[in-house]
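To start, the structure under review is shown below, and the notes come after it.
Here the complex is missing one protein chain, while the rest keep their positions.
Up next, chain A:
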Amino acid sequence: MANSQRRITKELAEVTSDPPAGVTVSLANESNVHEWNIMMDGPPGTPYAGGKFKLLLVLPTDYPFKAPTLNFKTKIWHPNVTFDEKGSMCLGMLKGDVWKPSSKIMSILTAAQQLLVEPNPDDAVEASIAQKFKEDKAGFIKEAQEYTKKYAN
């Protein structure tokens, strides 16, 4: 769909020219605007600080009518991201019936960053991590830091 391509190109230009702090965006493959590689720095002041996380943003062909998907390619120890190869992220605004075509990729990236700053243990996909986060904050920070060192360098 030409319209979809145009919008994606427009958003890509916008995000590359003025990305959120600590985020760089590039196309996974120059000929395909539907897959974006995202490098996200762990936000300072969080256990993920110092880590560099690679994410893959896939925009469906009928974007913006259908929501994109965002996955962590770098393993991250976080209540809202599956701790496996897929690294699926539970981001509210990307859910099918919450998604609005007017939402922009910029806001998705900001929301993802925000989730690293403030994990949401009540909507966790990794229950054990969420429990740790709620019951043992210090232990959580320590463990998250260790995993960040291990995987996100």
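Assume a residue touches a chain if its C-beta (ideal position, glycine included) is under 8 Å from a C-beta of that chain, and two chains touch if they have at least 3 such contacts; residues count from 1.
In this section, contacts and distances are computed from a predicted model.
According to UniProt, the chain absent from the figure is "RING-type domain-containing protein", selected among "Outer dynein arm intermediate chain subunit-like protein", "DNA repair protein RAD51 homolog 3", "ER membrane protein complex subunit 1" or "RING-type domain-containing protein".
Per the touch definition above, the residue from A:V15, A:V33, A:L57 or A:A124 contacting the chain not shown is A:A124. Where chain A meets the chain that is not shown, the touching residues are 3, 6-7, 10-11, 62, 64-66, 79-80, 90-93, 95-98, 100-102, 104, 115, 118, 120-124, 127, 130-131, 134.
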